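Provided herewith is a single structure, encoded as structure tokens, for subsequent inquiry.
Only one protein chain is missing from this complex, and each of the others stays in its spot.
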Amino acid sequence: MKALVIDDSRTMRRIVARALEDLGFEPPLQAEHGRDALDQLEAGAEVDLACIDWNMPVMDGLTFVSQVRANPAWRHITLMMVTTEAEHGQIVRALAAGAHEYLIKPFTTDAIRDKLDLLGLVPAEEHV
Amino acid sequence: MTATVERDQVQAIAQEVFAAMIDGDLGLLLPWDGDLPTIDDALVAWVDLHGDWSGRAVLVTANDTALDLARVLLDLDPRDDVSRDDLVDALGEIANVVGGNLKSLLPTPGTLGLPHVGDELPPLDGAVRAHHLPLSWRGRLLVVDVWVTTPLNPKEIP
Partner (left out) sequence: MTLAPDGFAFVADLVRRRSAIQLAPGKEYLVESRLLPLAREAGLDVDGFVDRLRTRPTPADQDAVVEAMTTNETSWFRDGAPYAVLRETELPRLVAARGGAGRLRVWSAACSTGQEPYSVAMTLLDHLPAPMSSEIVATDLSEQVLERARSGRYSQLEVNRGLPAPLLVRHMVRAGTEWELSAAVRQMVSFRAHNLLDAPPVGPFDVVLLRNVLIYFDLATKRAMLDRVLRVLRPDGVLLLGAAETTLGVHDGWERVTVGRTSVYRPLAARTAVPVPIPAAAAVASPFVPAPRPAGFAVPAVPSPAAAPAAPLSRGAVR
């Protein structure tokens, strides 16, 4: 499976990418902001999942989400916010804009796995 | 005037950030026990907040500790080199996540500035240090400070 990690922090991109690789994704594509990410999609990048930070220069995560959901060609892409924005109202806004899931920073790899399981993107860990 | 944030909330946030992003478990970031050594080779990371109260969340630690934090975050070996850029990005991101969580405690949604990292903390006009948390990360000193600038009733400054 293919992912795109969008965050203006290189550290955070690496953390999310690593977690996704641990969960069976191919090494994810990375983008520094929403515009960079859209450019990659427009250039034909194949993506099943996008993990999106909220606050980024040039184009923020919410705008990116709206743009993706407005494009029928990208309807299949699962959109998950990964952000420090943790107010109730912010989560509502993100879901209303079309995000499928929302992960609050800080998060663990287990948390990502649980979210992806909810989305049907990775089998749940066998708990014994 | 609404209270800003409580000390135990700052501690809880710092502990959750470290548990999730760095240590993989709760319990490795603890209150500092004993005398506070001076940090000779300090690195400071900070992020500004604006909302019902305005201020700054600050992390202070020794350069070596910061390098080790960066190595953990970037999944490097204990003796790998860490570029200045990577160090700044990693420490800044810790400050960003701590600051972001503090911001979400504000009664009405606020804004968060970009994280900064340097050798010294620039002054913040009219700010008082509302919370000072010396912490121990695997035995090494890490300080989390919260400065507040919005004029407060003097009684509310701890």
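Which chain is which? They are A and B, in the order written, and residues in each are numbered from 1.
We adopt the following convention: a contact is a pair of C-beta atoms (placed from the backbone, for glycine too) under 8 Å apart; a residue touches a chain by one contact, two chains touch by 3 or more.
What you see is a predicted model, and the numbers here were worked out from it, not measured in a lab.
Enquirer: Which of A:Ala45, A:Val58 or A:Leu118 touches the chain that is not shown?
Expert: A:Leu118
Enquirer: Can you name the residues of chain B that touch the chain not displayed here?
Expert: These residues touch the chain not displayed: 6, 9, 12-13, 16, 19-20, 23, 25, 27-28, 30, 101, 104-105, 138-139.
Enquirer: What residue numbers in chain A mark contact with the hidden partner chain?
Expert: So the residues of chain A touching the missing chain come out as 86-88, 91-92, 94-95, 99, 101-104, 106-108, 110-111, 114-115, 117-118, 124, 126-128.
One rule holds in what follows: only the chains that are shown with their structure count from here on.
Enquirer: Per the centroid of Cα atoms for each chain, what is the distance between chain A and chain B, given in Å?
Expert: 26
Enquirer: Within their complex, state which residues of chain B touch chain A.
Expert: It comes out as residues 16-17, 19-21, 24, 70, 73-75, 85-86, 89-90, 92-93, 96-97, 99-101, 103-104, 109, 112.
Enquirer: Which stretch or stretches of chain A touch chain B in the complex?
Expert: Interface residues on the chain A side: 9-12, 14-15, 18, 55, 83-87, 89-90, 105-108, 111.
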